[in-house]
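The complex appears here without one of its protein chains, the remainder shown in place.
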Amino acid sequence: MTERLTDVAWLLDLAGVFVFAVSGALTAVRQKLDVVGLVVLAEITGLGGGIVRDLMIGAVPPAAFTSLGYVLVPLAASALVFFWHPHVQRLMPGIMLFDAAGLGLFCTTGTVKALAFGLSPLHAVLLGTITAVGGGALRDLLSGQIPAVLYDRQLYALPALLGAAAVAATDAAGLHGDGVTAGAAVLAFGLRVLAMRYGWRAPRPRGVSD
Amino acid sequence: MTERLTDVAWLLDLAGVFVFAVSGALTAVRQKLDVVGLVVLAEITGLGGGIVRDLMIGAVPPAAFTSLGYVLVPLAASALVFFWHPHVQRLMPGIMLFDAAGLGLFCTTGTVKALAFGLSPLHAVLLGTITAVGGGALRDLLSGQIPAVLYDRQLYALPALLGAAAVAATDAAGLHGDGVTAGAAVLAFGLRVLAMRYGWRAPRPRGVSD
Partner (left out) sequence: MTERLTDVAWLLDLAGVFVFAVSGALTAVRQKLDVVGLVVLAEITGLGGGIVRDLMIGAVPPAAFTSLGYVLVPLAASALVFFWHPHVQRLMPGIMLFDAAGLGLFCTTGTVKALAFGLSPLHAVLLGTITAVGGGALRDLLSGQIPAVLYDRQLYALPALLGAAAVAATDAAGLHGDGVTAGAAVLAFGLRVLAMRYGWRAPRPRGVSD
């Protein structure tokens, strides 16, 4: 992915990987995994969504396997959580903000890459959303849980979907570039923050309750 | 996959996707997932087997990411189940018949595609079977269950395997075409229906009982 990202976008992408990796490592602590589980969950949460996207569009080897940064950043997140997880956990509200930023960034850069590989707007939106939520879903599966994105009714996938759709729509209208992508990322980020702030919930099928 | 399917075969394929997607969406209702989980399970149950096959044979992007129909049909199944799942559930016996039809169709078209990509008959049979049972296995994994196909002793994978083997055998004998594929699909469908009707069970290892 590095070859199609500007320097700023690449740094932001690594920041997103870092935050997602921290959430994976914290899950490993909560599930009492050992150091192997912690590193694996950090790597997969940070990189899993992008790897799935790259396999689907045929960008092989995936970016995670061609850039040192993508492997080393989750390692740094692992070390941080391994030694100082009580402190990290206390920063959780702040981390949720960064997680929202990672969500916004991943859904938009994922859509941009899928479009660049010739996918239709609809499929690019799908893959952008998968880029954003896939790592977390793999994290949950590997730690023995149903992916939270499937049931916990937080608005998480939906902001990613809307951010991805904004990229695809502006692209179809002939607008490209970092500015447009950034705008769409801010849209997804803002929606996610508002959803957390006001407790917006995703609906469940008629008649289903706890 | 569209480029190698006739119009009739393509419509039947979409019908199979629809039925599998309904079963995924109903699983989401049963597991009390929210609307995101319902749509994801519908899409993955309907498309997952074919996506795994396409990744393995190198047909990238997978058919699911190049055709609008493959994405929209599970969305339609999702809407149906989201709003009217009590009615859909009442139609379950009929749905099981359609599911058997989807099984027959997927195992044979999956084998045909794998052969077209140059795989050996044995590997094509394997991938045809994976096409048929893979979506359901992913549905179960994502909803926190061991894949039913691995333990529930219904004859489900075996009819798919035999249908796939019939395609590979006739292909090796120089017989191709929609007619042969349809015959093999009917064979798998019929075996599956007979297995349901007469409660045929898959064996377990010696000495294993409940």
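We just call them A and B in the order they show up, numbering each chain from 1.
Just so it is clear, a residue touches a chain if its C-beta (ideal position, glycine included) is under 8 Å from a C-beta of that chain, and two chains touch if they have at least 3 such contacts.
As the structure is a computational prediction, the values presented were derived from the model and not from experiment.
> Give the residue, chosen from A:W10, A:F82 or A:W200, that touches the chain omitted from the document.
For the chain that is not drawn, the touching residue is A:F82.
> In the complete complex, the non-displayed chain touches which residues of subunit A?
28-29, 31-38, 40-41, 51, 55, 60-62, 65-66, 68, 71, 81-83, 85-86, 141-144
> Touching the missing chain, which residues of subunit B?
55-58, 60, 117, 119-120, 122-123, 126-127, 137, 141, 145-147, 149-153, 156-158, 201-208, 210
The working rule: only the chains that are shown with their structure count from here on.
> Rounded to a whole Å, what is the gap between the Cα centroids of subunit A and subunit B?
Result: the chain centres lie 30 Å from each other.
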